[in-house]
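Below you'll find the structure, written out as structure tokens, and then a few comments.
Missing here is one protein chain; the remaining ones are kept as they sit in the complex.
Which chain is which? They are A and B, in the order written, and residues in each are numbered from 1.
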Amino acid sequence: MNSDGKKNTPLREVWKRFKRNKLALGGLIVLVFLIVVGVFAPYITPYDYAAQDYTSRLIYPNAQHWFGTDNFGRDIFSRVIFGTRYTLFIGLVCTTAAALVGCALGLFAAFFSKLDNVIMRLMDVLIGMPAMLLCISIVAALGSNMRNMMIALSVTAMPNFARVMRAQVLTVRDQEFIEAARSIGASNSRIMIKHIVPNSLAPVIVQFTLGVVNAILMSASLSFVGMGVQPPNPEWGLLISAGRAYLRSEWYMCILPGLAIVITTFALNLLGDGLRDALDPRLKQ
Amino acid sequence: MVSAMHLTLALNNREMVTQMDHDLLKITNLEVLYSVDDDLVRAVNSVSLKLQDKETLGLVGETGAGKTTLALSILGIVPNPPGKVVAGSVEYEGIDLLKLSDRQLRRYRGKEIAMIFQDPMTSLNPVLTVGDQISEVIRLHNKVSQSDASSQAKNMLELVGIQSSRYGDYPHEFSGGMKQRVIIAIALACNPKLLIADEPTTALDVTIQMQILDLMNKLKKERDSAMLLITHDLGVVAEVCDSVAIMYAGEIIEQGSLKDVFEGESHPYKLGLFNSLPDIDSDVERLESIPGIAPDPTKLPKGCKFHPRCKYCTEVCVSINPEFIERTFGHFIKCWHIQPPNRGNTV
Partner (left out) sequence: MIPILFGVVVIIFTLMYVTPGDPAIAILGENATPEAIQDIQNKLGLNDPYLVRLTKYFLGVFKGDFGISYRTGRPVFEEIMARYPNTLILTFSSVVLGVLIGVTAGIISAVRQYSLLDKLLTSFSLFGVSAPSFWLAMVLVLFFSVKLQWLPATGSYGLKYWVLPVFTLGLQASASIMRMTRSSMLEVIRQDYIRTSKAKGQSNFMTIMRHAFKNAQVPILTIIGIRITHFLAGAVLVETVFSIPGLGAFIISSVNFKDYPVVQGGVLWIALNCIVITLIVDILYCFVDPRIKSAFSKKKKRIIATSVEKVGGR
């Protein structure tokens, strides 16, 4: 019991440590803000993001168009806001899929040594290829669209989760409280679910935030070279590539959507660092 | 752990070294604070200590009593942040080390004052050979070539009982006891006048402990160095030390010659320590222990720091921290209710 009379559960301890890190807290707030923006996008945008207006082409940022307009007369601010949806959707969905599959594989590899070799060799091959290349190959094979890009991103993110989970499970498995559980007759699956998984979550959570950052940067990159989300969708990477031809004069077309990416990933990185420090205080100075 | 009878025997077999020369080391009202997560820890609380030439002073106390911090402050290597020396002086041969710059202090470290740390497993750099680590300290304080330093280092290895051919081996190729020997070699390589040993045998096997202690004792005598031996083991103190200081919650609560502390009047804490030693002659069902636990260093009690656990505690103890009282010459006790000598340890 702490001074408030509430129980000091590990979760509460972690939250307490996390709260102390103002930067990480800031990252969390920004993330929540972005999610809200993404969810309520249709209600926030001042203009229809797809509406072309040839009378207002290539206008510099001003009071009516906060981010200016592009060569089709579309309001860039509205496009960036809608782009939030793509970014968050891709980032969260791909990483979640990778995490679920990867962690399951890692758990099985750690628990059943017969599968271990096979699974980890496969992961080694996937990691041996640089992620960007693997994504390009997959998208080249399946076709350039958002769905295939998301498949590619999930596949490339998966092996890291498998590795992290496996390493953590191997450490936890050898600890004495597992022996204790086994000695009172707990079955393998019960031990797996009730004891090992909860204690292995910390590095997975950190890896998750890293994974989302990666997914966002890679999806922007792939869309930039035309191998992901296709135009005229307002994905941030696409917005940057569309503005490339106008870099010399209408620089805002490229730079501002890029800033949106930077803010998102910056916040996520802060969040990830803060989570890592809060979950394992030993690592913090 | 050691028995009361053992202590008595050890006491009788020792020659006492009690010289009243000038003070080699004189610590006065030293205060060291640590700031940890918004809390302030008073690690060392107005400590005063004196050490003469060639004297071996045993600093006894539980874990967390502030002994290591005290040792680190002598050398000026208290980790900062989070630690800070806020008051007091540490005079070595008359010069206040606390007032010196880091550059000036470096000339003392390893040469005049050397330190042996507690855990040999982590105190050596894993990517350098042991020989290089010894010759490093030699070259830091003497203008010699690398080959001269190497041969001196090899001599040191032989001196501590390691074959000089192992000069080029790495720390991970040695056992714990041998690593500690290497550390002793490093500490003694430049013939320091003062050797600070922080629980040098705690991390070692019991069989190795005696070897290391004997080695340290022998080398110390040969080189006429003074030693500040930090330990929580009374048996070690009886074997090796000329005088004893007992530390509790960051303060020295009793100090005197070995005989005085072991056989003279007592601070209740020390009494508790001695009474908790098992006696092979008496037939008891339970061992005596000191009730309560060591105080939280961030919330030290007012008045005497030991009063919550003391059975002789009265009103004055709760409100006022006692000063040192010198009942017999050279024997200082910090208590309002000094106890008569131990029953079990009279000669």
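To be clear about the criterion, a contact is a pair of C-beta atoms (placed from the backbone, for glycine too) under 8 Å apart; a residue touches a chain by one contact, two chains touch by 3 or more.
A quick note: this is a predicted structure, and the numbers were derived from the prediction, not measured.
J.: Of A:V36, A:L115 or A:V225, which sits in contact with the chain we cannot see?
T.: Only one listed residue reaches the unshown chain, and that is A:V225.
J.: So which of B:V47, B:A65 or B:L124 would be touching the chain we can't see?
T.: In the full complex, the listed residue that touches the missing chain is B:L124.
J.: In the whole complex, not just what's shown, which of B:L75, B:C317 or B:I333 touches the removed chain?
T.: Only one listed residue reaches the unshown chain, and that is B:L75.
J.: Taking the full complex into account, find the residue in A:I138, A:M165, A:V229 or A:L279 that is in contact with the omitted chain.
T.: A:I138
J.: Since one chain has been left out of the picture, which residues of chain A touch it in the full complex?
T.: With respect to the unshown chain, the touching residues of chain A are 121-122, 124-126, 128-134, 136-142, 144, 213, 217, 220-221, 224-227, 237, 240, 244, 247-248, 251, 254-255, 258, 261-262, 265-266, 268-270, 283, 285.
J.: Need a quick check: the contact residues on chain B for the chain that isn't drawn.
T.: Contact residues on chain B toward the absent chain are 75, 77, 81, 102, 106-111, 114-115, 117, 119, 122-128, 136-137, 140-141, 170, 172-173, 183, 186.
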